[in-house]
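The structure appears right after this line, and notes come after that.
With one protein chain held back, the other chains of the complex are shown just where they sit.
What follows is chain A.
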Amino acid sequence: MILKIDFPVKQKEVTKFHHQIYLDLLRTLPNNVKFSSKYSQGVNQLQEVLQVFCLHNPSIGYCQGMNFIVGISLLFLEPEDAFWCLVVITEKLFLPHYFDSGLVGAQADQQCLKNLIELKLPDLHDHLESLELDLSSITLNWFLAIFIDALPFETMLRIWDCFLLEGSKILFRYSLALLHMHKNTLMENNDTISIFKSLKYSVKFTFDIDGLNKIAFEQLEPFPKRKEIIQKQKNYLRIKLESWKSRRLQKINQDIIEWDSENDEQNFHLKIDCSSFVDGNFVWVCYGGQMEGNVMIGDLEMKKMSVQNIVTESKILSIVAIEEFDLVLMGLLSGNLIGFNSVNKEQLWNLNLKDSILNMLSVKAETNFYRLYCAHSNGKLTYIELDSDKEPSEIFDINVSSSPIEWIELVIDDHEEKYIWLASANTVYVYNERTLLNETKFEVSVNQFDHILMLKHTKNGVLLSIKGSSIIHLYDYNTYKCKLLFDVKLNLRLSIEKDDDFSFSRNRLTCFLSLDNNLIWFGTGDGYLLIYSIEIYEQKKIDKLHKKFSLNTQIFKRIMSRRNFSLATDFNLDYIYHERAKLNVKRRDSSLPDKFLDKNSKKEMKKFKSEFILKDISKHLDVPSENEFKINICNNYDLEYKMDLLTKAKISDQPVRTIMSKKIGDEIAVITCSGNYGEDETVLKWSQKDKNWKNEPFIEMCPITNIPKRPLYAKIEYFQNLKNKKETKKFF
């Protein structure tokens, strides 16, 4: 039975590789008539098979080289069988991890080959060693693309036959045979270039299939047994895998060190970590080092702030206020949870929860009753009941994950049911807020080393982003599907997730906030504040794949601050990519077609050969243009989200740390904190005047003398006023 499956390639697994697949379609068998133009049947089939494979095995996805394997298969097989052929090659014949994101398996096989050369062709091995020459520059391709483009076509097909029959062991045998065959040429040369060059050329002209087979199956005997080779392969794989993993972890750590402390260990103890509104009229902003946490309190109306006499035993990582009890709660790096009275700023109690408290959430259950959740770096969630400002006695631990929980967000669904979403590594865990039962969990990226930065509930869905990235994701809180990917750095809607690019960017998002009126505020690592509007509209059906259209003319509203910040002007990339494609895939139930394992299907080979020769004549008939590709699109999404940039302003040289908002009367006040304590204008209050957002910096006062300390202009102004007053006094 043939199943016909229609599905949108909107799926993340496919869209992620869509672009790379597309780039390689015409670069696979350009000289074959079935693959020469973007309208060719073979090219369409190639695309289908590669995309379906991404769905079938998202952990591998698409790796360059597979295009050649599928291309060759499609010369002999129907697309469906070519798909299964690729499955068998990648999952059965090659080592695991062969094509995945570290190409670890492929690299391990190169080590294995080197070892076999040493064993079977010691003189060649010594010669290469003396030149410090690594043959894998050439031989890697032999393995990754199974000799495509390296050998004459006929010779390559013969190796394919054996490969499909016997597995990857045969590639070692033929590689050694080829090296053996051309050994003299290689030994004659004494520098890297000539060796590479002569190897490439002589292999390319290996028409003597029988001679090659003779070497491979007779002269090289005794060749290591299959078992021995597999053992070797596995050993090298294990070593490679370990070093790859540790390298990758190391790199991530480096990134984090580099960006999280901004190369600035000196200022680590001054970094602003968290902030909260307290009692409607105040903001508490926390900074501090490993062994000390400090608090600054700002008055929202006066726009003045000063450092308090509050010192905690370690860095304050999270802060929550419960106004009903005049209570401020602080979660520390040391794992202590401290309660403060918000009026007299006295410490009420200090509770040790054993592990660092990375984030907190308080939920009002009923009058005089709150539930507090603390997220810990050991992957535990603590649940605490609070009915007064007294030290809590009801404390429960829930094991959530083996990675730190970095964010807790309250999410209320369409039926007013409350959930808490917990972010840990690249996974979101959803718990029912009432029952504390785990509803579900889902990963937001393919890379398990990713960390979610934070989550924000909005009425359109839940916003989240990954640490180090500038891409915002919008998740549906009913279906847990990603509805929108938007790159804030590029001001560009994405339909493709970047292919495992995990480097930190300076323009990464560091915090964000959603306001009621469909505004989203973003803070970035390089100190920019961006305000976007998000809009929902009904999507009309489109039937072109790469449909680009420019956004409505951008309206830039300049905001004035006392400080001369620069307004960015590089917004000339305002186009939106829309990609929708329809795939028709035939699939049958059998797991393995017997056809391609049958090496006697010579008839089909004949048929193909005539086609291959035919092509050379028609080669120049159709010169494809590079970027456009037409594919049918199926559109089953009705709602679309559109994000428009309203404002972009540089507010600091350091990362923006927190953004929060509060309704005061009819007005919304937004507070941003950026950089480190001790810099000018770290805390800004934003309010809306005639649709424009205006900011006013908080002036830091000396807590003892009550004279302005920072910024300098406030201090100067103060003394100027003082002088004027004195002068006027004198005058009278």
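In this section, a contact is a pair of C-beta atoms (placed from the backbone, for glycine too) under 8 Å apart; a residue touches a chain by one contact, two chains touch by 3 or more; residues count from 1.
One rule holds in what follows: contacts and distances are computed from a predicted model.
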item: Hidden subunit of the complex - UniProt protein name among "Ras-related protein Rab-8A", "Methyltransferase small domain-containing protein", "Cytosolic Fe-S cluster assembly factor NUBP2 homolog" or "Sorting nexin 4"; value: "Ras-related protein Rab-8A"
item: Sole residue of A:Thr15, A:Gln47, A:Asn115 or A:Asn141 that reaches the chain not shown, by the stated touch rule; value: A:Asn141
item: Chain not shown: contacting residue from A:Thr192, A:Gln308 or A:Ser403; value: A:Thr192
item: Among A:Ile230, A:Leu490 or A:Leu515, residue touching the chain not depicted; value: A:Leu490
item: From A:Val33, A:Leu103, A:Leu358 or A:Leu455, residue that would touch the chain that is not displayed; value: A:Leu103
item: Residues of chain A in contact with the chain not shown; value: 20, 23-24, 26-31, 36, 63-65, 67-68, 100-103, 107, 131-134, 137, 140-141, 144-145, 149, 191-193, 196-197, 244, 489-490, 492, 498-501, 503, 505, 570, 572-573, 623-624, 626-627
